[in-house]
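Okay, here's the structure, questions in a sec.
Omission of a single protein chain aside, the complex is shown with its protein chains in their original locations.
Let's look at chain A:
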Amino acid sequence: MSLRRRTLLKVIVLGDSGVGKTSLMNQYVHKKFSQQYKATIGADFVTKELQIDDRLVTLQIWDTAGQERFQSLGVAFYRGADCCVLVYDVNVMKSFDTLENWHEEFLKQANPPDPRAFPFILLGNKIDIDGGNSRVVSEKKAKDWCASKGNIPYFETSAKEDYNVDAAFLCIAKAALANEHEQDIYFQGIPEAAVPENEQRGGCAC
């Protein structure tokens, strides 16, 4: 039964282009950081295993394209998410303003059973820049927003300086774990009429 004890948690990271989604993940999973800006295309994940209390947990962290034109296939991968991480750049007001859209769009597309209870986490990234002198979104403003969304946990991070990244992801993992609704196949209604195994449904012979 060891298989049943290992839990797979799906986490989606969203936010505007250039706020540091990929960098946060790279820092967390690979402990590396690059100053270079490289756009992300489509969506894919990295995994990270961690121990929470006595449970071995595999985090499947989905990095996404912040630029809409690199999201041509849509967001089917939101399905089954256990936690959604919203990221903005504390130095760019627009990236904070659009959080509302990301939040709303995620709930709309992922369609979780209880949207109000679905765990989100907000990360305000790049707090290292210019010693914090160029930040335009105050911690209070971010926290107020979090409060308005039902007390979303908030972390200020720097992927560059590995500040608060582990703590943030640990919180993410715990939130996801708490939410992990039993997606177990046993609890899903199984259609009574079994489809004949060799029925052709339009596929070719390959």
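Simple rule for what comes next: a residue touches a chain if its C-beta (ideal position, glycine included) is under 8 Å from a C-beta of that chain, and two chains touch if they have at least 3 such contacts; residues count from 1.
The rule is short, and it goes like this: contacts and distances are computed from a predicted model.
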"Vacuolar protein sorting-associated protein 35", "DNA replication complex GINS protein SLD5", "Elongator complex protein 6" or "Ribonuclease P/MRP protein subunit POP5" - which is the UniProt name of the missing chain: "Vacuolar protein sorting-associated protein 35"
Residue of A:A39, A:A117 or A:V136 in touch with the missing chain, whole complex considered: A:A39
Absent-chain interface as seen on chain A, which is shown: 2-4, 6, 8, 22, 32, 34, 36-42, 44-47, 60, 65, 67, 69-74, 76-77, 79-80, 184-186, 188, 190-191, 194-195, 197, 201-206
